[in-house]
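Left out: one protein chain. Kept in place: all the others.
We just call them A and B in the order they show up, numbering each chain from 1.
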Amino acid sequence: MRHGNILTSKQLSREDIETVLDRANELDGDGSALAGEYSDTLLGLLFFEPSTRTKMSFETAMKRLGGDVVDMGAVDSSSITKGESLADTVRVIEGYTDAIVLRHPKQGAAKLASEYVDVPVINAGDGAGHHPTQTLLDLYTIRETAGLDDLTIGIMGDLKYGRTVHSLAYALSNFDTRQHFISPESLQLPREVVFDLHQEGASLKEHESLDPVLSELDVLYVTRIQRERFPDENEYQKVAGEYCITAETLDDASDDLTVMHPLPRVDEIAPDVDATEHATYFEQAHNGVPVRMALLDLLLGEDDE
Amino acid sequence: MRHGNILTSKQLSREDIETVLDRANELDGDGSALAGEYSDTLLGLLFFEPSTRTKMSFETAMKRLGGDVVDMGAVDSSSITKGESLADTVRVIEGYTDAIVLRHPKQGAAKLASEYVDVPVINAGDGAGHHPTQTLLDLYTIRETAGLDDLTIGIMGDLKYGRTVHSLAYALSNFDTRQHFISPESLQLPREVVFDLHQEGASLKEHESLDPVLSELDVLYVTRIQRERFPDENEYQKVAGEYCITAETLDDASDDLTVMHPLPRVDEIAPDVDATEHATYFEQAHNGVPVRMALLDLLLGEDDE
Partner (left out) sequence: MRHGNILTSKQLSREDIETVLDRANELDGDGSALAGEYSDTLLGLLFFEPSTRTKMSFETAMKRLGGDVVDMGAVDSSSITKGESLADTVRVIEGYTDAIVLRHPKQGAAKLASEYVDVPVINAGDGAGHHPTQTLLDLYTIRETAGLDDLTIGIMGDLKYGRTVHSLAYALSNFDTRQHFISPESLQLPREVVFDLHQEGASLKEHESLDPVLSELDVLYVTRIQRERFPDENEYQKVAGEYCITAETLDDASDDLTVMHPLPRVDEIAPDVDATEHATYFEQAHNGVPVRMALLDLLLGEDDE
């Protein structure tokens, strides 16, 4: 992985994933073991789209490792508006920094960038494409709570458009998991994703309601249903209400159920869930730091593992 | 104060104030004594409203202590626009940083945030509410120039809407001060503030003109009168002109008079005042650094004082 790029979730083998998660586990809460190693390291942050948690989490990870960042800033206060190509921008910035984290609205942007520069490029989201570090922190959270093998997971909400969900499903097919997909019919997993998952040997079932599977689940991964996907407001209201989790919903769940969400949430998990033992979404967000520390350390570190 | 929050000026006792100001005095110009202690400390900056000096001053203070910051950035380049609640945002960010500085347009925001997180929250302005670190730097400036006891202070300008003024007045009522409030009738101190100050035993008088009291003052604290408060432009012009300080105005003042202003100023202090010995507003702004260093040190430091 050293001096490579992190572009897609599909690129990650089971061994790669376990290497990152093991390193994250070592660094979690004790990054100071590395003190000094990264004091000369600068990470370039290129966010062409708004982001709070991904960007802050990368910045925190680099700083907790003892390094620093150089941030391009918001696109409208950069000279990007003068019409410079992405290839030119990244070729300039590779002269400033030791690695580049890139979020961009266009699918394939991170891959394109990686072809023009010699420093590692980490994809922090490329439109409808991939967001592999989100997948890694999801996997880390699952491994720390329910374990990745002999896992029964429900993935619920907008399964059609959510890149988070597709990446997670592909990654989970590396492990011994039973995946249940719960969504309104109009927001089902795309057929090609289902096809690919079957090809990978994944065990999966699709449902329109959570009820029949809730009690079996070790993990329930909830995603947001976006209002703008629905031509008709009434249709949205009906669906949104049905795919909203409350503390009461979880009465039928296992005591050990882990509830996850990539955040930000709007209404799909009610605030009364926060106080239950199930709520793991804030911990999940926090796990972005050790996971990204691990990734940066594996990409940039001097030692061989 | 350790591991607590800094939410309002009213929360600060005379003893608290003196602890902060004494520490600020020790750190002023020599923060290097702490070198190393904060090398692993990250301060989260969450500014939901524009700010230059408060934000830069907190960032400078943390960095002068040897720590670093993680900045959420401008709201329109964050995912806040996706409708996330403040409670969710701060619960995510507490996983990244060791303390949170929050500016928010809604009164009570900092208090609400503090109820959801375990890290210290510092209120950097909550709408019409409080801005306690501004009050502390004002008090520090007064103590360094005129002293906080046996003080005669004039506070002039918009006394109705200015949160800075109310906080300062409450804080000063902890000390032996005579407070003169100078404003047009329409921008007088709110009656409930006057009532509270009397309850606290403060010595105060209200005036519509500076003339009768100027010569008695040790400190003149000027604030901006905002055009938009006036339905009639002529009315504004009349008032704004009367409450504008020039070098000539100060001919009748004591040689030792300290002129302060929370900045930014527009017309209420003429540029010719800058060259006089009275002008202390830039020094006042600079004092934000040692005062915020002291506050961070008292909130985050490992030793007991």
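Quick note on the criterion: contacts are C-beta pairs under 8 Å (C-beta built on N, C-alpha and C of every residue); 3 or more make two chains touch, one makes a residue touch a chain.
Just so we're clear, the structure is a prediction, and the values are computed from it rather than from any experiment.
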Of A:Met72, A:Ile245 or A:Ala285, which residue touches the hidden chain? A:Met72
Taking the full complex into account, find the residue in A:Glu15, A:Glu84 or A:Glu248 that is in contact with the omitted chain. A:Glu84
Given the full complex, what residues of subunit A touch the hidden partner chain? 40, 42, 44, 68, 70, 72-74, 76-84, 87-89, 91-93, 95-97
Which residue numbers on subunit B touch the omitted chain? 32, 47, 50-53, 55-57, 59-60, 63-64, 68, 73-75, 263-266, 271, 282-283, 285-286, 288-289
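What we mean here is this: only the chains that are shown with their structure count from here on.
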Subunit A to subunit B, mean C-alpha position gap in Å, rounds to 40
